[in-house]
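All protein chains but one are shown at their positions in the complex.
Moving on, here comes chain A:
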């Protein structure tokens, strides 16, 4: 998952450090801080609300307003506050955020577009599918790397991830060409999305085989990809991978939960038991 691959701490699974100082804010203060003269307090408040608020209407309103913020800019013209507001709206499950986030897909800041594309996936409203597909429109040639920047012109990974979550089978033809993209991590993001959308083992195997051949950082991302794909035959490849046990645990947990969610009722299949035995051995 994209967010994991960016922020994951190899030791702590739920990063307890994040909570330090959290008690110091109240909901009212955090909302007020979104328009505070001190821009760093705005930025922190937007993150805090995504982490600790429960989707209260006034929180969602304030974060939607922060998507239009003009005050907080980086040297390159980025909008840090908008990025955090877009990420937090993805966690608060209020569908009023869908249209404002769709508008963010046009923002000049790549990271705002990426955050919005991810949040639209987690919100689960399928009305954004055409907009997400637009990010991939024109295929591999239209989504080149930006020279000198660590990312593509469009957030293709986030778009593919969200389209897969939204079960947008109409996007399959758009996603497939990215299996041939020159960058490995894009190819694997495409493979994961293709597995989720088609359930064809060949895409799961693409991820399994890649684990042995990549560097440590990409290997960690791949484990999380494989976990999020729910491709159960990949379980032992995760358990045997050369990464920290904490990463394997997260990936196997995600694999297990994705499998359990695909079932109609809560039953523990023999395949699920195998995954848990692998997890037991990593403790």
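In this section, a residue touches a chain if its C-beta (ideal position, glycine included) is under 8 Å from a C-beta of that chain, and two chains touch if they have at least 3 such contacts; residues count from 1.
Please note the rule applied: contacts and distances are computed from a predicted model.
Missing from the rendering is one chain, named in UniProt as "HEAT domain containing protein" (options: "NADH-quinone oxidoreductase subunit M", "Multisubunit sodium/proton antiporter, MrpG subunit", "Glutamate synthase (NADPH), homotetrameric" or "HEAT domain containing protein").
From the options A:74, A:169 or A:273, the residue with contact to the unseen chain in the full assembly is A:273.
Where chain A meets the missing chain, the touching residues are 11-14, 16, 242, 244-246, 249, 253, 256-257, 260-261, 266, 268, 272-273, 276, 279-280, 283.
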